[in-house]
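Missing here: one protein chain of the complex. Every other protein chain is in place.
Let's turn to chain A:
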Amino acid sequence: MKVLVSVKRVVDHNVTVRVKADGSGVETANVKMSINPFDEIAVEAAVRLKEAGIATEVIAVSCGSSQSQETLRTALAIGADRGILVECEGELQPLAVAKLLKAIVEKEQPQLIIAGKQAIDDDCSQTGQMLAALCDLPQATFASKIEYQNNLLTVTREVDGGSETLELVPPAIVTTDLRLNEPRYVTLPSIVKAKKKPIDVIPANSLDVDIATNLEVLKVSEPPARKPGVKVGDVNALIQKLKSEVNVI
């Protein structure tokens, strides 16, 4: 079974994001970029399926500028076999990404597509579901467990009030939650090996996909700050404040 994994280049989760003074966006010049953590989990899941003899090939796809090749290299170092960069400049909305990925899905015909449940920059949580709709594929979002047996995918999902288990007939789409796995530590030899793996670069405009968007970002601003608080000496003082100062208990 061929597995396709989508990977996005995002601002590293340890970076404190700052809003640009002119309100046009956030400062991304000279900040550390990394693979979206949920996509790292997605690649790990795919590679484990390969190690278990279920997946035959793991392909990582990223849509974005040529710098996204670094992100693909991370995926290859975890163990993906080859990469595809759908190259374009500028910001891409989830719908555009889903359309570009659909073109790749049609070409590669994977049996399983794994995406992150959300990208930590824009926190949209849309792309996988949109791709599923565009390709008319069954979906299992927010997965905490994936199993494959007798040509059936069994996926446990994290939902409100507990979890649920879905059975999907491939080809299908799964999006990853944090508890699906803990991605391996990438070693130096695997990074070196990843440099030799192939990455295909496909210009987005060669795919005949409309990536224009009707969503316009008018401005980006700082969230309102909280008033500074106080430290209290002991539990009694705390209870006193909660009762009389703010009346919340």
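Everything below uses one rule, namely that a residue touches a chain if its C-beta (ideal position, glycine included) is under 8 Å from a C-beta of that chain, and two chains touch if they have at least 3 such contacts; residues count from 1.
What we mean here is this: contacts and distances are computed from a predicted model.
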Chain not displayed: protein name in its UniProt record ("Glycolate oxidase iron-sulfur subunit", "Nitrate ABC transporter permease", "Multifunctional fusion protein" or "Electron transfer flavoprotein subunit alpha/FixB family protein"): "Electron transfer flavoprotein subunit alpha/FixB family protein"
Touching residue (missing chain; options A:I84, A:A98 or A:I114): A:A98
Chain not shown: contacting residue from A:M1, A:M33 or A:I120: A:I120
Where the unshown chain meets chain A, residue by residue: 11, 13, 16-19, 26, 93-95, 98, 117-118, 120-134, 137-142, 144, 154, 157-169, 172, 177-179, 213-223, 226-227, 229-232, 234-236, 238-239, 241-242, 246, 248-249
